[in-house]
Structures are given as structure tokens and as C-alpha cells.
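With one protein chain withheld, the remaining protein chains of the complex are depicted in position.
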């Protein structure tokens, strides 16, 4: 039984947000309401080392062209690359401007992803959505929520869809099952919905990670049970599954299918896509699109 | 002897606050000046685990409908759910927009509940009150008071009733009798009144918790003595009794009756209500309403 | 054939506007989606001379009580009276804060109704709508539109329904059929809709006034034809029929019935109501309510 | 010899403007760089009388559907209709939010079109362009330019294409050849370009109107000469030809072909389209599209 995804008319969008999400979901990619995004903020989040596997991927032009060839629904980049590279491709593929980010050099114990761009920057650049990384459970959540409040209000004021990278993080998360336990991911999905995300990007939940998680999660769940619960926790917030670090393809596709059955909207896969040789990337993307084609809205 | 509750003409309200409180207390619920609120911010405060007892409760629509069926005076939710779910029910039940909140993942030793919405958001959404969690006694009270100052001023400027969740919290509270000692709750009620709350939500005080409390509280008090003192400490700030985690019904009703005798305005019960099967929830609510019906303003 | 009025879910309202209009239309008055408003800004617009017919009507308390006794959906007053008199009745009847107004001492040739209150004033006072007089066709329309722009944006930002008193006025209107010709009223209804009114208050159109009107209006129309056209011109903007100066009751009721048949939402009658002795006012109101009861939404 | 139109990479657009213009010109309509816009602000500019020829055209829904059926590149409406009607069609057709407008009731001697919406309103609604009526030659040009300055700056700041309805108007224009002389239209095209329009909408120039025009224009020009000059005067500002009041189709198509030969980008035809019965409208539009198909960018 496939869970029905909510329609764009039923999730609390004003006209600007609805216009832009319609464009992303129904006028790009497969045009069937599913989504496949290409994130490319790893140069900031991890540094150029992520490009060593496929050096061409260090060039933003290569990535944008790959997104066009692959038929993605959008590309998520930071302000500097957007300013330098998007103009050449303006309007050819939806831009998701990532508003915050950080390096992975300091400790993540009190992780906070600082803002380096605004919703108004996104409007000026012609973006169709903004992205914000929320570190759920971090001791720095006071500063995080304060940043997010302004972003959320601006996104409403300017009719800009708001995609939240909702990531459990910080010393307390590490001590309670880790960042991708079912407990942590389920909580993260709900927090994004409670705080006002239009779309939430989560990692696939791992129900087997149960050390020190809350007792409700310390029993046996299938991965399908877990992702069903995560999508339900997000309620009217659309769900994207994150690829994370490059994994075995069969694992990826298995998770992806379970997520779509649960009612997710699609995927946001970066390293799994571009840490491969060009043609292999496209073949991988083609398989993702084939999967998504079975789940029209 | 029942203590007389203050009237809306006698507690320092401007026209907007009086209009909205009249609506909540006399045009909804029992329409007799008492109040029964349904809080639904546990998805943020505790995560989806609170919905495992009754999975339907994970759906905000289920909760809002329950509040309508049960004849509640209002529903307290976070901004994200308000944006996504309230429009469909706009005006059918008063909205209390909860302005701050946090996850329970990091330690509460230095607890602070960061803002994720503003009084102006509440006005835009048609809310009849805002809610703010004040952690009384936390080492972070400097940041807490600074946040609260702005909320209080905005609430006056916009005529919006301000309900304070006044909760003793933090390492110092833990070291002095805990979060629900008579000492701590009495202090919390007074702090909310001193800082400008229109309504204060407190836990029921436990006079038997006396380890390391101030000496004035280290002697025998009945629970009626304790709640009498708490309501008196709140003076012109109306008092709501919090349900907290799901307890035995007989304990709940006993405490509730004592609170109403003491002059409280009503209850704000969440998990005690919706962590039950639907019809049982309504039966429980009916008993609460029956109790409140004996205490008209 | 009665024209169907648009529902509150279908006229572009955000949550706050929908909440407040639901309150006005379905939780006050006949609670059937029709509306009967009592306007009381004549003390500013015409001066105390309007109260000579029934001196008691000079006392705002008398008027507010009349509105309560008569079961009105709201009362429209200026800021000064709202500050002085509404607190005593806060929440008992919806307040429509009239934001602009003028005296009738200078010439109306270049009429402009200046602002003396803001939408934020209305929020602070607990109002459920704001009123704005737009003088359609006046040479001062530049200043008028500039004022209105800010009011409209604030009304959206704060979720406040916006009622436009859309009155043809000025030397050019006088030269083209006058202020209540079918041509002028039809145009005024459309202008309010084009500029963003939620509700428009118009005078009943007079199709027989054809001197110098545009050629399309210079032929025979029944009054029913005319009011049908006016309501259609307002499209999703709800229509209220203004009483204007006190007329024969039979004329009033005839026009009222035609307006409701055309799909109007109700009436806003001042002098016709309170320029009578108290009990006669209530009898007149009772007849209006009886008429409205046949046109539920 | 067809004049080459400038490309989107060569007309000084920032990324947001380029994104949105690409969408209008290459992802809607014929998708070949030409444009056919449907303007629908006549309800404000002329009043409902313009809908008497085809009463269905008074309903904005009819018009938006007509634009969708006809394959237009965008629809230009005022803020009130946009707020009420665009949400249902959000993203299905580009929205051009008209920012200013006026009634035709007062004299045009000192014409000024006052603002009733902002570029930020357009962003919030998901619009792809804004429209501004500039009355070239009016004695009120001081106020006009002051309004336009803010609009232009906001349009740059927010990456929003700016379409200028550049209309010679006012007593001085009337005294020097009238509003559609070659002299006046040529001047208007240049003024829009000098002041910062991205696109200019002009009336087709009439070289035969020579009474009191500047001496350079007081000699014989073909209409092709005239429109060539107008497009050249606009230089990197794209040119749209206005339909004006409903004319003979053969005249329209003749002018349209000459404009496209001159390097215009397309047409903005309202009354010529919707003052006809539905199917006839579509047939007329189909002929316009056929004409535009011969002039790809």
C-alpha cells in the first residue's frame, strides 16, 4: 500500500511558495510531483577532498551540466557558487540556494550551521527554494532557532519554499543512538514540521541503532516501519531522503523504494551521483528516475 | 470556601487582550470563565515517541478535531503546525501560538527555550493568545528574560494575551527540591506574575518535596495549602494547571478540584487527553468539563 | 435565481483574515454568513447634526448597546471612540476600526479621506476588520492609492479583513452621472476588487442616472440588472450595501432584497437605523434580519 | 531584412531577471523568445464597461483560463485580482503584477498612475515580472519618476523583470500630435530605455500624425520606418506592441508583422482578444501565434 503524498493545495502554501514548488515538482525533472535534487555544498561542508574521487566534480560547471543532463528537479548550492556560476544557466534548472553551512574542521559537539546568505539573496538570484541546515538536538539550538525564525519569516514574506536539512547532531545525539537512528531521524522530521519547513531532508532511519535511545524506539522495527513513521511525523512537510556518503547502489535503491512507498517526495543525492565517472553518474540517475516514475503525485 | 477568581475587567488588560480573553473564556468551551486547553507541542518537546501510545495523535488534524469535539477553549501549537493545519479550522477554535520550544535531546542543566515565532506571526494567523515557556531558575535566565521582554512588549502592543508556561528548570532547581516542589512552583507562579504574564501555566505543587528547599517551605503543608499559595502568588495572573505526563485519573481530578477551589481558571492537559483511545479521550474531557462547570466566574 | 456567494475558503484569505471573517459572519449576527453592520462615523463625516433627529444617538454607548441588542455583526467606528468606548464591550461585538475619514466642510471636488489610524491600532484594540474609504475617480487618487497600498499590505501582514467604503467622488464624477449612478457604482465595486478589498461597501446603483455616463451605461437597466452587475464586478470581494441617508423603508427593503438576490453579503446601515426612536430602530433591524435569514451562505 | 533581437545574455540582466525572463520567453508560449501577453487591468483603467461586449470576460477566472488555453506567455493583472485568483493557477502561467493604475474618471491632463502594489508583493505572489505605467510627457512626471525610481531599484534588488507601459499622456502631449504620433511613441520608447525598463510596451506609432510635432517628425515616414525607429530607440529594452482598443484584425496583423520585422519581441493584446466570443478569441490568438512563430530569437 503506497501512502498518498499531500498535494500542493493542501500544505499551507501561499501563492509564491505554491508557484515555485509547482515549478520544481511539476515543470522540471519527471514532472510528476516527485523530486530529485543535486546537492553541491560539500566543498564547504567537507572541503575539496570530496572531489578527489572524480576531480571533474570540483568544477561547478560540470555539476550544473550534469544536473541538466540528468533531468534533476533542482541544484542546491551556496551563495558564492550561485553568484559566479548560475547566471550562465539562469532559469534552465531550479536553483535551491543553501543559506547556511559550515566547515567540518571544528568539533560537531555543539554544531551550529551559520548563515551566509538570505532569502532576499535567493530572490535576487532567481532561486525557486532556499535550504537551511537545522542541527536537531545540538546544545546550540538557541542560536539555531533564532537564525531559523528569521529565515522562516522571510520565506513566508517572499513566497519562497523552505527546505530544511534536518540533521540530528551534537554531543547529546551522539550519546543517544547517534545521528541516523530511527529515534533521531523521526524526531528530526517532526521538528522540521513543527518549526515550519515546507520540505524536510532527512537521512534514512536505522531502527537497529538502539543504544541509549528513548525506550519507545528500543524494540524491533523494519526499515519500512521506520521510514513510514518518519514520513508520518513530517505530516504536511514533504520528505526528501538524503544520500549521505556514497553507499552500495543496491542499498540505496532498496531504501529509496521503501521511502517512496512510505510517501516521500524524492531524493537529494550528491556524492552518490557525482563521485562517479560521468556516464556512470547518468546511469545511476536514470535508475533513480525510473524508480520515481512509479510514484506520481 | 472557593476563592473568587479575578474578572477580566480587573487584571490590567488593554482592549485587544480583553477582547481575545473574553473570546477564549466566555465564547468557547463552557463559556463560564473557566478554561480547558489542549497543548500539542510535544512533537517538538519530546519527539514523536509521545504518539506511540495512540498513533492517531501524531496527526495534527486528529488533535484539532478532538479539541473541537471535546469543547476545548483553545489549542496550543507551534508555528509550523499552525501554518499547515490551522487554516482549515480558522476561527472554529481559538489558537494559542506557542512562540518558543526546544527538543529534549540536550541536557536541561542550562535549559533555555528558544523562540521560533513572534507575536506578529500569531496576529497574522488569527491566534487569540501566545504561549511562552519560561524556565525559572535556569542559569540561562539572562537570555530567557531578554527573549521574554520582547515578547511581552509585542503582546501589549498588539493586544495579545500572553500565557507563560512557567517551569522551574535547570541544575540549580534540581539541586533544590526539583522542578515540582511547592517551593519551586510557588516561585514560578510569582515570577510569571512579576514579569507580566496574563495567564500562567504551572505544574501542581508537591509540598512533600523538601530536600534543600528554602526553609520556609521545609515544613508540612497540605496540597490544598500549597495550591492556594501558588494561586495567591500569581495574584492577577490567571492560573492554569498543567497535566504533565499521563497520570492516574483519580490523582488528576483530585488535584484539579483543589486547584479550582484555590481560584485557578482551568487546565491545560495534553498527554492525559490524547494518549488514550478516541472515545476514552472524550469521556475524560467530559469529566473535566463537569468539574469546571462548578466553578463559573 | 439567487446568485451563490463565494465561500470563505475561496476568496484568497490567509488564516488571520479567514479567522476574523468567520467570526464576523458565522459567530455573530444571524451566524449564517450574512452580515449587518452598524456604521457610526457620521460624527466625523457630517458632524453632530446627524444626531439631532435622535439625540440619544450622539452617545456612543447608546449605539454600541443598540448594536448588541439588534444582533449586528459588527460596529464601525473611528479610533477615538474605539479607544474610549470599546474596552467596556471588548469582544462582545466585532469591532470594525475605520482607518480614515474627513469632515464634509471643504469641497468634495478633490476629495481625499486621510488616515487617522493604522491596522496595528486595530490589532491592539482587538478589532476583527478595518474600514477604508476610497474615493473612486477623485483627482487626489494618487495620494489615496498611496495610503491604501500601506493599509492593504498591513492588513495582509496582520491577517486583518479589509472593508473598503468604495465611493465615487470628486468633480469628474459629478460631471459624469454623479456618485450613485449605475456607471459609477459598478466602477467603484470593480476598483475595490482590483485594489485588494476583502469586502466592498457600495451605494445602491441608480441605472436611471445617465447624464454624461459612458455609453455602455446610457441605456435602460432594471435596478436588479444593475445590482447584479455590481456584485459581479466585485467578483470575489464580498458586497455590502450602504444605507446612505435615511430613506423610505419600503425603498430600502426593496433594494436590500434585490441586492441579496444578486449575491450581496449584507448591509451596512447607520442613519437609517439610529435616526429613529430606540424601539423603532430595533423593529427596523428585526425586519432586516428577517430578510437576511432567507439568504444563508 | 529582419532585425535581430538582443539575447537575454546581452541586455544587462542580473541572475534573477534573466531567470524570470527566460521562463517567460523560452519556457512559456511558443518557447521561441517571442511573447504574447494578456493584459487584464481594464477593470481598473476603464471600469466594467469594457466587459459589456463579452460579459464572461468580467470574470477573472475566464480570462486566466483563456490565457492558458491560448498559450500566452503571461497575464498582467492588478494586486487585488492576483491575491484572489492567482493561487488557484499558481505557476501554471507567468504572472505579471501590474504595480500602478488609475481610473479614467478624472481628466488625463496631468495624468499620473499611482502605485497600489510593490515589487515585494510580486515576489510574494510568485510573479515573473512587474508592470509599471509611465506617463511620458505628463506635467506630473516629477511624482511619476519618483515612484518609478523606487520600483526600478526594488526590481534590481529582487531580480524582477520590469515592464514599462510607456504611454505619452497629458495636456502637452495632446497639444503636440497626440498620444500615438510617431514622435510621441518614439520618445516614449527611448524614455523607458533611459530610465531602466527591461521591456517596454508601446502603442504602434502613427507617422501621419504631425500636427505640432517636433520638426524632425514632420515629414513622410512609412509605418515600417516608424516602428523600426521605435525599436531602435528602445535599444536593449525589449519591445512589446500594445493592442489598444479593439481594431480591425487586418490592421492589427499588418502592424504586428511590421513590428516583428523591426525587431519587436511580441504583443500585449487584451481587448482585441477577450472582447470576442470565446472560440473567436482563440482563433485570433492562434493567428497571432502563427505570426510570432516566424520570428524566433
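Residue numbering begins at 1 within each chain, and the chains themselves are lettered A, B, C and D in the order written.
The rule we apply is simple: a contact is a pair of C-beta atoms (placed from the backbone, for glycine too) under 8 Å apart; a residue touches a chain by one contact, two chains touch by 3 or more.
In this text, all values refer to a predicted model and were calculated from it rather than measured experimentally.
Student: Please identify which residue in A:102, A:157 or A:287 touches the non-displayed chain.
Tutor: Candidates A:102, A:157 or A:287; residue touching the omitted chain: A:102.
Student: Quick one: which of A:31, A:84, A:215 or A:283 touches the chain that's been left out?
Tutor: In the complete complex, the chain left out is touched by residue A:84.
Student: Taking the full complex into account, find the residue in A:92, A:121 or A:154 that is in contact with the omitted chain.
Tutor: Here the residue in touch with the unshown chain is A:121.
Student: What does the interface between subunit A and the hidden chain look like in terms of residue numbers?
Tutor: On the side of subunit A, residues 41, 43-44, 47-49, 52, 58-60, 78-81, 83-85, 87, 100-103, 105-107, 112, 114-118, 121, 140, 143 touch the unshown chain.
Criterion: only the chains that are shown with their structure count from here on.
Student: If each hop has to land on a touching chain, what is the smallest number of hops from subunit B to subunit D?
Tutor: Contact-graph shortest path, subunit B to subunit D, evaluates to 2.
Student: For the homomeric pair subunit B and subunit C, should the interface be classed as same or different, according to whether the shared residue numbers exceed half of all numbers used?
Tutor: same
Student: Where the centres are mean C-alpha positions, what is the separation of subunit A from subunit D, in Å?
Tutor: 40
Student: Return the distance between the CA-based centres of subunit C and subunit D, expressed in whole Å.
Tutor: Measuring from centre to centre gives 35 Å for this pair.
Student: Do you know which subunit C residues sit against two or more other chains?
Tutor: Each of 14 in subunit C touches at least two other chains.
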